[in-house]
Structures are given as C-alpha cells and as structure tokens.
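For this view, one protein chain was removed and the others were kept in their places.
Moving on to chain A:
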C-alpha cells in the first residue's frame, strides 16, 4: 500500500531523486493501471503545507491523511470512459511564504498539476493562491480565516478572483463564537486584546473588519495596546494595561510560543483573568500540555473535533473514526487540521470527478458548482460572503484534563452551528 503511493515512496527512499521516485512509483502502479480498462494519464493534485518550521504542527498529519486515502486514490477517477490514477504531489512550504510561492510555481510549471491545493495559515495559502491565479491554474485552499485570505491578497469583493477558491470560517464566526462563550459566565465585559503585527493579528485587530467594532457593538469594552512584533519576549506593557483596566477576559490570535510567554508573564505579574480565549496558539494538544497546569481551562476556537457530526464522502469515516484511526496509526492525540486536510482532498477528488474533462476551465467550472458534504461540514461556493469563499462551521470550547492524564477539547458554544453538540459548561480560570 505504501509503495504504490508516490509521496510515501518519496519519504521512504531519501537517497533517490524525485524523478526516479516518480518513475518507480509509476512502475509500481503499472499493474493497477493495466487492469483498468482504457487507462488515462495520471491526474496530478499539488498540495502545499508546512511540514517543517514554526508551523510544522499543521503538517503533522500530512502522511496519515494521504495514506488514509491511498486506497481511494489507487482506484482512480473515471473521466469520459477512461480511468485516471490520481497522484498527490505534496510539497513542504517550510513555514515560509517565499518557499510556498516557489514550490507552488514548481508544481504548476514543472509538474503541471491539474489542481493546486494548499492549507494552513495565510503564509502558506496566499502565496500558493497568488501563483495559481497568475498562472491560470484551478486552486482550492483551506485552513485560514477567509478575511486574511481574501483581503490579504488585495481581493475586490465586487470582482473576486478567477481561479482560486477557499473554504473555511471567518472572523465574524470567531466573534460570534467567542462572545457566545463569554456570555455563559458573569464578567465585567472588559476584554484585553493581543493582536501581533502579522497576517492574522492585523486581520483580527482590524478597526473596520476585525474584532474591535464587533465587540463594541456587543457591549464589550476592548483594551487594545496596539500591534506588537511577533515573537516578542516581553508582554509587561500589555499586562500592566490589562491590570489597570481590570480586564477579566483575554483574547487574541497568537503563535504558540508568544502565548506561552504572555501566559507565564501574566502569572508572574499577578494578572489573573477569568477567561482566556486565544486563537491559533491553543489548537494543538502539544502546545496546551506544554503550559502544564496553567493550560487547564483555556478556551479557543474549534474548527473541527471528533464530536463534529460529519462523515467523509470518500471513506465514509465519521469524525470520531478518523481521529481514532490517526491516534492508532501515529500514537498521537487528534488535531484539528486532520479533518480539514481530509476535507480538502474530498473536495479535490469530488471536483475532478465532476469536471468531465481534464482541462483547467472544466475543473474550474466543477469547483464553482461544488456542493459536497465533507467531514468538515458542507462546502458550497456561491452563497459565501464573496464569490471565492465557502464557509464551514466554527464553534468554541475549553481544554479540560481527562482521566488518564491527557487533555480534551470540549465544545461549549455553537452559535450558527447548532448541529455540533455542546459538551459541557464553561469553567472559569482560577
């Protein structure tokens, strides 16, 4: 199973070049192709994700997700009476937007992929989509709030983009989920905001489209000390301002190391909010458990969990089954990107099946007509906030220690996504 999969072969045989790997993978796949009547050329899906660097946690599940789909991929796709085998050409962005642009351009120009996909943060998704747009290659991305994706690329809501489509939630969903979560406890409604000067921080802290106007409208007072440089070592100024304003709720979007610094300094300096709801920093169990006891009770956005009531359109697995399969294969706890990465390939294969022809225009047409129930929720373009964005549900929840020593993420607020069940009530921080 492993040998038939080109990327698995890529990892298993480090000493050979990519070309020979593709060649030998072709040989291994040959019997399967010969069996299929009227075999067509292989369909290539390019996939860019950070597998090394500061964002590596997002790419941790890459190998599992692709091996989980190996059987489906080997069956190939029937287009016009011919069966085409499917190859996923996965590339590492090394957590750098420059490298992401480079590998995307390679996938387009050298590998001549039929469909380009990418996931995880604006730093990966935006450069890949930019290359696809300019080179007129159909592109589907996920795992990045839609505002930094769309406005970060200078998108014009009236015109949109031609070749690049995206599915995920947006800041309005974060705001709804966070404020719903906060309403479940008694606080003075004073919120301290931590927004760094990076793609996510600028979008969340934007005075027009971000949290500040929305929180004001919902009756919260936001204490925002301004954009700060990511990977700062000193949050004393923010902590002092929060203490002076009697902040009881802390929110923001931080890289895991930044939140760890802030949280330990807050503890040292005697700043004890009742609620801390942070985006991005608390997605991964590893990041939360590294905070020790102080990781207990932190709250965050949840895009996907084993409790999401969705099924894969490819393998029929439920969210719980997919997470269990991941834990069994890797011995690690589930993470949120697993579901979205799986869903990205669900959309990619669904699009290719409906395209009718292996032409960029036909594939683009199929993307526009997508209406698929994925393991991350329904994906359908055309009804989103802008033409290139389809929205998927977002909820919020809390990290809790479970018996046995591990941590689990419990869904506590689900406005606008009531199909995702609530698993408990909010505990305040101590």
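One rule holds for everything that comes next: a contact is a pair of C-beta atoms (placed from the backbone, for glycine too) under 8 Å apart; a residue touches a chain by one contact, two chains touch by 3 or more; residues count from 1.
In this section, contacts and distances are computed from a predicted model.
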Pick, from "YciI family protein", "Transketolase", "Branched-chain amino acid ABC transporter permease" or "SynChlorMet cassette protein ScmC", the protein name that UniProt gives for the chain of this complex that is not shown.
-> "Branched-chain amino acid ABC transporter permease"
Which of A:40, A:76, A:152 or A:295 touches the chain that is not shown?
-> A:152
In the complete assembly, which of A:122, A:306, A:377 or A:393 touches the absent chain?
-> A:122
Note that chain A touches the absent chain at residues 10, 14, 17-18, 51-52, 91-92, 96-98, 101-102, 105-106, 109-110, 122-123, 126-127, 130-131, 133-136, 148, 152-154, 162, 196-199, 201-203, 227, 229-230
